[in-house]
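Before I ask anything, let me first share the structure, which is written out below as structure tokens.
All protein chains of the complex are present and in place, except for one that has been dropped.
By written order: A, B and C. Residues from 1 in each chain.
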Amino acid sequence: MANTFHTDFALSKNRLEALADGIFAIAMTLLVLEIKIPDLAKSVPASELGSALAHETPVFIGFFITFFLASFFWFFHHATFRHFHTLRPAVAVVNLAFLMFVSLLPFSTGLLSRFLQNSAAQAFYFGNQLALAILLAVHWTMVRKQTQEPASADERDQVQTLNRIYFFPPAYALALVVSLVAPQWSFVSLMFGFLIGRVTHRKFA
Amino acid sequence: MANTFHTDFALSKNRLEALADGIFAIAMTLLVLEIKIPDLAKSVPASELGSALAHETPVFIGFFITFFLASFFWFFHHATFRHFHTLRPAVAVVNLAFLMFVSLLPFSTGLLSRFLQNSAAQAFYFGNQLALAILLAVHWTMVRKQTQEPASADERDQVQTLNRIYFFPPAYALALVVSLVAPQWSFVSLMFGFLIGRVTHRKFA
Amino acid sequence: MANTFHTDFALSKNRLEALADGIFAIAMTLLVLEIKIPDLAKSVPASELGSALAHETPVFIGFFITFFLASFFWFFHHATFRHFHTLRPAVAVVNLAFLMFVSLLPFSTGLLSRFLQNSAAQAFYFGNQLALAILLAVHWTMVRKQTQEPASADERDQVQTLNRIYFFPPAYALALVVSLVAPQWSFVSLMFGFLIGRVTHRKFA
Partner (left out) sequence: MANTFHTDFALSKNRLEALADGIFAIAMTLLVLEIKIPDLAKSVPASELGSALAHETPVFIGFFITFFLASFFWFFHHATFRHFHTLRPAVAVVNLAFLMFVSLLPFSTGLLSRFLQNSAAQAFYFGNQLALAILLAVHWTMVRKQTQEPASADERDQVQTLNRIYFFPPAYALALVVSLVAPQWSFVSLMFGFLIGRVTHRKFA
């Protein structure tokens, strides 16, 4: 029957993994397209080109941080894939929304690297990351409901570790709020949010 | 014999799947390259940058919708791959034409997001999607002919579900026609086309 | 011993296939980046945008033809991979040179679509394709030497079909020569070259 779609249509999780790897690889590589080659004369002296590049340091740092945060998401996202075998359509939809925000990252990063301390640019950037964090948490919750009890102590530990996914939304939400009032402190507050989450987790896990 | 090419040359479907995943991943990620970073001074106040971004809302919506429609095509395209084992050259050719229109999507989306309510831009956009819909339907028809009777009730249900592929061409054709006469209603008519197809399918399936 | 490198260092062909699929997918998708969105006012009437797009027809045709030719190379390249198991470094080097010219395709196509009937642009374009054709033929020759006698009639037929790879260099060389003297006939002469090759092959195979 056609309208049993949501139950009978098991998808292959491998192809979603392939699409996810592809989109992550491309988005992470496109980040660099937003770093512009200094628009100077070809015969510019090395010192001047050097200082133009040095001037771009915040842009490089933005690229490095975003690459690092994106690979964090990639890492946790892919680690969850061991904990289910059948990909239900609802999970597929959440994953596609997640991937959509992955592919938005080069734009957000470009915006941030152009308007570095601007609240609007930062809010957009952290809003993008927050959307990723929330969708990953939703994905993980759906996956956990679907899975049976962890079979081994080892598997239980892995689930514990993956529960760190739940720290991400509050940490990014904090950074988003801070970016609106004090953009120069947003990244510090993100690190602070991660730290708090880590300590809390260690206590209660 | 050389001219038995069309019968003796079974291809590996896995590599076509890999190429398809790659092209989908890239086209879906390149969509975002068409969203331009606002060309404002670096010291622009947050409120002004914010309103410039808010002004871009239709472009973001276009990006989201196209990403969603493309992942729809990706989903159905990949689901058909379970229903055959040998990839015949004729099917490969249809698939490569399909992938060519996938790789055209960033251009169509960029065109649409620049000339939003313009009939010519919309006709190009829906023409691209219609080409995808028709080629996917041709592919599915070829795959169905090649397959034996579905073995299990489960497989029969899947084939039923995949028959929804046949709703796509009329829905996109409707949107294309509407875009020429009343571009502001084209997306609504696309949704309407999908809905009609869904209801019809439920009735006759 | 370190200098037995060329004999002892069997590589995994799967990873080279993955890299090849990735580079083909990206190059084929990047082709579209060379099609520029018409630089017109946002409020341009549909008829004017339509005629601007119609004016771009040769560019679209160039995109379609290049996509088709590239997928031809992809198809034959991947079909050869069934005929060997161990990837020797010399074959890997030829393949990497081949992939380098694949990744040059977006540039050649962009050049051609901008300077359509210009001999220099066409010579560059067909030079790129000729390099692909020659490297693919070298690769296939190396693979054939490495393989044992085809085991089955089926395998012998496949090798026959793959020998068509040897038509490519003369056909592209013909197009390159013609492009220098009569650029408007270059694509016709390419098709003619393929046709001649096909007929010859059928006769002698």
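The rule we apply is simple: a residue touches a chain if its C-beta (ideal position, glycine included) is under 8 Å from a C-beta of that chain, and two chains touch if they have at least 3 such contacts.
As the structure is a computational prediction, the values presented were derived from the model and not from experiment.
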Touching the absent chain in the whole complex: find that residue among C:Leu111, C:Ala133, C:Leu162 or C:Leu190. C:Leu111
Using the touch definition from the top, which of C:Thr86, C:Ser103 or C:Thr200 touches the missing chain? C:Ser103
Would you write out the residues of subunit A that touch the absent chain, in ascending order? 17-18, 21-22, 24-26, 28-33, 35, 37, 40, 42, 44, 46-47, 49-50, 53, 63-64, 67-68, 71, 74-75, 78-79, 82, 154, 157-158, 160-161, 164, 201-202, 205
Absent-chain interface residues of subunit C come out as 1-5, 8-9, 11-12, 15, 18-19, 21-23, 25-27, 30, 33-34, 92, 96, 99-100, 103-104, 106-107, 110-111, 114-116, 118-121, 123-124
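Operating definition for what follows: only the chains that are shown with their structure count from here on.
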Mind checking the centre-to-centre distance between subunit A and subunit B? Centres are C-alpha means, answer in whole Å. 26
Approximate Å spacing (C-alpha centroids) for the pair subunit A, subunit C: 36
Which positions in subunit A are in touch with at least two other chains? 26
